[in-house]
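The following block contains the structure, expressed as structure tokens.
Moving on, here comes chain A:
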Amino acid sequence: MDPLAYNSFILTLLIFLPILGSLFIVFLPEKNKLPHKIALTFSIITFFLSLAIALNFRPLPTNSGEIFNFQFIDKFKWIPFINTSYHVAIDGLSITMVLLTSLIMIVAVLASWNVSKMPKVYFFLALVMQTAVYGVFTSLDLFLFFIMWELELIPMYFLIGIWGGPRREYAAMKFLLYTSFAGAFMLIVFIAIYFNTGTFDYIELVQNNRAFTNLSIGLQLLAFTSLFLCFAVKLPMVPFHTWLPDAHVEAPTAMSIILAGVLLKMGSYGMIRFGFGLFPNVLKTELTQQLGSWANVGLWLAILGTLNILYGAFLALAQTDMKKVIAYSSVSHMGFVLLGMSGLNPSGINGAILQMFTHGTITALMFLFVGVVYDRTHTREIAKLGGLGKQMPIAGAFFVAISLAGVAVPGMNSFVSEFLVFLGAFQSHPYLTAFAASSVIFGAAYTLWLNERVFFGPMPSNWKGLPDINKIETFNAVLLLTIVLVTGLYPSLLMDIINPATKQIINILAV
Partner candidate 1 sequence: MSITLYHYLILAAILFCIGIYGILTSKHAVRVLMSIEIAFAGVSINLVAFSNYITPGTLAGQIFTLFIMTVSAAEAGVALAIIFNIYKNFRTVDIDKIDLMKR
Partner candidate 2 sequence: MIDFAVKNAWLVVALPFLSALIITFFTKTNPLLSSRISRLAIFIALIQSTLIGIASISDIQYVIKNSAGSLRWFTSGDVNFYISWKVDSTTALMIFVVTLISFLVQLYSREYMGEYINKGNSFSRYYAELSLFSFSMLLLVFTDNFLVLYAGWELVGVSSFLLIGYFYDKKSAAVAAKKAFLANRVGDFGFLLGILLVFTYTGTLNFDVAANQIAEGKLSGSILTISAILLFFGAIGKSGQFPLHVWLPDAMEGPTPVSALIHAATMVAAGVYMVAKIMTIFAQAEFPALLGMNALDFVALIGGITAIMAAFIAVTQNDIKKILAYSTVSQLGFMMLALGMYTTDVSHIHPVGYTAAIFHLFTHAFFKAMLFLCSGSVIHACHTQDIWEMGGLRKKMPITAITCLIGTAAISGFPLTAGFWSKDALLDSMIIANKFYFILASIAATLTAFYMFRLYFVTFEGEYRGHGHPHEPGWRMKFPLIFLSIPSLLIGFVGTPWANYFGHFITYIPVVSHQVEEHHHGPNFLVMGTSLLIFIVGFGLAFILYGKGNYNKANELSEKLKGLYKASLNKLYFDEIYQYFIDNFILVLAKVSALFDKFGLDLIVNGVSQFFVYLGNLIRQLHNGKVQHYLLGVIVALLLMIFSYTNYLKIVEYKNYILLGLLILFVLFIIKDIGEKVINNLKNKFLS
């Protein structure tokens, strides 16, 4: 596998393997958990394939002035009529997200091992979604990106709407409408770009900063804001976050894992890749001299990030439903991504990208254990739970470890990412970052409070006889926790890929 070979089919193979798997599921019988097994097989294959790609990826040295480091490029004309092509490739940012997706997919498939309601359809949809997510993270063509972005919505809509909780239809519809409404903004911007330049190709657009050069800066700002809005809904950014708690609460465990673990990252990925990549002009501080002090995009990002972090944390403190606490903690943690980006410097963006990965692993674990608790006790009301650690010591031990990962203690990967976010953002926006850093208190407050109320304390007698976590759940937990620990103890494993990618983004911004 030569990563630099043009038209290397490896990446395409990775993207479409899940679809192939979904075809197997459709055409093979349903008995003996065959759909489950096929889905697992394909998720494992894709995991190893993406691992192989990651290992063969060659990051550029950080001191090179390149603005791209795309490898495993596959490109051919798709619809010549509108000058769009099938153009996929990976760089340090993409491969991190692809790895995360593959990893989370295994966990999600294993977490759905007990799905008995229409398993064929379930796994078919899940695998189609995987393809779409890979597509989002690897597309270098705006049109392809848009298609993949929308393609991801439909399976998730059905997965929440059919296999979800009591209010599943409401939640699924809210998720679908909110995201696709936001997607419309993206489409408008992409079409505007197309009519302005005649191409959808990311590389062509970024080279020489062509996307909007002949438009006024005000229009560029407008376009950036529209695009940002689309990604902000997915992130989710306060005040566009209200679909998230509903979707999480109603979604089945595995889908919560995917939603929090992977889908939210599509928003922040889009912001960094397309928001920063296509609109470097609007992020420059000279803009404030032209348009007035309100046009400081970095400052707005910091404000919104801080708002996200603190508002999410406070909301999490007030919840009574276990899953909602985690859902709002997601809002809070994704705020770190925004805050990191607002720094517009290497540490901040590094922190943001790493935070995307760490949040994916840690929140997936948290939802996994909410599922564990819910499967056994059939309630998520924190007031009714308590003392489960006595009955389920292994689950309790895992949950303590996960909580500690959630509050970013050293040794867990979240420590590094949060530290980098603070470090980067502090250099640009010290006061706001100081404000946001108070989340080290509030974040710890709600996480440990949840941990204490659910697993600590004396055990109510009605939980007697509950089984501890089974082998599949243990495997999932060990898998993710190992990743959390390994990347936490030796962050260079990821940082050596992310840091060059960040450098390229910085180079784009500096043009």
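As a selection rule, all candidates are chains of the complex that A comes from, given by their letters.
By definition in this document, a contact is a pair of C-beta atoms (placed from the backbone, for glycine too) under 8 Å apart; a residue touches a chain by one contact, two chains touch by 3 or more; residues count from 1.
Values in this document were obtained by computation on a predicted structure and should not be read as measured data.
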Numbered candidate touching chain A, per complex, among 1 or 2: 2
Candidate 2-facing residues of chain A, complex: 62-63, 174, 177-178, 238-239, 241-243, 311, 314-315, 317-319, 345-347, 350-351, 387, 389-390, 393, 396-397, 400, 404, 407, 409-411, 415-416, 419-420, 422-424, 426-427, 430, 433-434, 437-438, 440-441, 444-445, 448-449, 451-452, 455-459, 490-492, 495-496, 499, 502-503, 506
